[in-house]
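The structure appears below as structure tokens.
One protein chain is absent from this view; the other protein chains keep their places.
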Amino acid sequence: MYRGREGQWAFYLHRISGIGILVFLILHVLNIASAMWGPEVSNAFMKFYHQPVFQLGLLVLIAGVLYHGFNGLRIILMDFTAWGVRYQRQLWYAVWVLFVVFYLPFLLKIGGGILGGSHGD
Amino acid sequence: MQVTLKILRFDPAKDKKPHWETYQVEAEPWDRVLDLLHKVKWYQDGSLAFRRSCGHGICGSDAMLINGRNRLACKTLVKDLGSVITVEPIRGLPVEKDLIVDMEPFFAAYRAVKPYLINDEPPPQRERLQSPEERARFDQGTKCILCASCTTSCPVFWVNGTYIGPAAIVQAHRFIFDSRDRGKRERFKALASGSGVWRCRTAYNCTEACPREIPVTQLIEEVKREILFDHF
Amino acid sequence: MAIKSKRYQEARLEASTNLELYWWVFMRISGLVLVFLLIGHMWMNAVLVDLNSIDYEYVAKRLSQTTWKVYDWLILALALLHGGNGLRYVLDDWVRDPAKRFWTKVVVYGLLAFLFFLGSLSLFNHDFGVN
């Protein structure tokens, strides 16, 4: 493995999270579209997705979206400001700070849900 | 001190795949990695092949992947690496033998950006005038020694050899921002194509790898913006 | 062999359009918009409500309002375009064989177009029967 620094990992994570989000998007659209076949079909689908393993997946997805989004903002700053590139490393750490701040509520809510066992009722 | 030197070797006449060879070399902390390679070649195994010329970081012959990063063997000292040192050829270019890769794709990309001053206006009797500020605008790119450390550290170049690569973009930058140059748009043809600057994903390996401390990513971003603002 | 300092012919041929530039700009603009849309979307559906209470009725109620229809459709359209183009970058990088790359793209674009169609249909054309 090439011993790249923050920039390289930022790039790989961005790419992996991007692909992950796209895959989820496919499932998500199929899920919502199931509504066209009426409440029975739709609710069955949703119940299926309320299992803990998918909830965990959802947590990963939210992490992916938050990282991809905030790192995307970092990329925009690097692309359109004169100073972005110079502070790319600091910006990456800022991405993680934002990430933690925004991720915590999701983690508490959904994670609490999984642990509390309030699923699939 | 005793140094364990692991070298990724490949002999096209014998090997199907590269393999690691390990050598024990007596070294001083202030020795260059190039000195170690020479010790192996001169006193242990003469068949080890690598390129080198000036030995102090200005000719760009000996870019290698040393302890996981692209560096010049002549500008990397043992004291900064420790007692186990791994050396591989730079990535993304076909390996010809041991640490020697085919540089032709690299130079083809270099030629694609028209790396020479374009200005058909008849020159004055004396020098063209240029203020120190105008000169400073493109100074970074002039330092490039075409060692390929940047291009072959780029994750996009590893998987997509048609990407023109950081080095060629740096060369383009050197002329695009030269107040004497008139060939900006001609260069954009190669740079704005599918294999041009837009392939850059700002992974910064190029900037970290540059032995001349050129802020490569910065220059690439400046070229992107120049193309953007030129278009809109 | 001798190396003739030829120009990079291929690059020149490719360079006839500014398509890559437009996509590059689009990625940034759509990305910026999506950050806010998606955080909002996730916040509303995972933090403000209990995720597990989401069912057909919840979805139906929400999508009966035009605002949310448009909101979700924007996400759908931008995300598919943004993600599709992102995937194109990945395929261009990783799939080296031109023929293989072409067919992969055909399949991927086809799938994304189908999803767009399906998603749009379920947002606008389906009567959730709440009103």
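Should a chain be cited, it is by its letter among A, B and C, assigned in written order, with residues numbered from 1 in that chain.
The working rule: a contact is a pair of C-beta atoms (placed from the backbone, for glycine too) under 8 Å apart; a residue touches a chain by one contact, two chains touch by 3 or more.
The rule is simple: contacts and distances are computed from a predicted model.
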**Asked** What protein name does the UniProt record of the undisplayed chain give, "Succinate dehydrogenase flavoprotein subunit", "Protocatechuate 3,4-dioxygenase", "NADH-quinone oxidoreductase subunit NuoN" or "ABC transporter permease"?
**Response** "Succinate dehydrogenase flavoprotein subunit"
**Fill in**
Given B:Leu8, B:Leu77, B:Val159 or B:Leu228, the residue that touches the chain left out of view is B:Leu77
**Message:** Which candidate, B:Val25, B:Met103 or B:Ile176, sits in contact with the chain we can't see?
**Reply:** B:Met103
**Request:** Using the touch rule from the top, list residues of subunit B that touch the missing partner.
**Result:** 11-13, 30, 32, 41-43, 45-47, 49-61, 75, 77, 96-98, 100, 103, 107, 110-111, 114-117, 119, 123, 125-132, 134-135, 138-139, 142-146, 174-175, 178, 180-181
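Criterion: only the chains that are shown with their structure count from here on.
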**Asked** More C-beta pairs touching across which pair, A-C or B-C?
**Response** A-C
**Fill in**
Between subunit B and subunit C, the Cα-mean centres are separated in Å by 36
**Prompt:** Taking each chain's centre as its mean C-alpha position, how far apart are subunit A and subunit C in Å?
**Reply:** 15
**Asked** Using the touch rule from the top of the page, what residues of subunit C touch 2 or more other chains?
**Response** none
**Asked** Where in subunit B do residues touch two or more other chains at once?
**Response** 201, 224
**Fill in**
Seen from subunit C, its contact residues with subunit B in the complex are 3, 5-8, 10-12, 14-15, 18, 20-21, 23-25, 89, 92-94, 96
**Prompt:** Can you name the residues of subunit B that touch subunit C in the complex?
**Reply:** 104, 107-109, 111-112, 114, 156, 159-160, 162, 164, 188-190, 192-196, 198-199, 201, 224, 227-228, 231
**Request:** Write out the stretch or stretches of subunit A touching subunit C in their complex.
**Result:** 15, 18-19, 21-22, 25-26, 29-30, 32-33, 35-36, 39, 42-43, 46, 50, 55, 58, 62, 65-66, 69-70, 72-73, 75-76, 79-80, 102, 105-106, 109-110, 113, 118-121
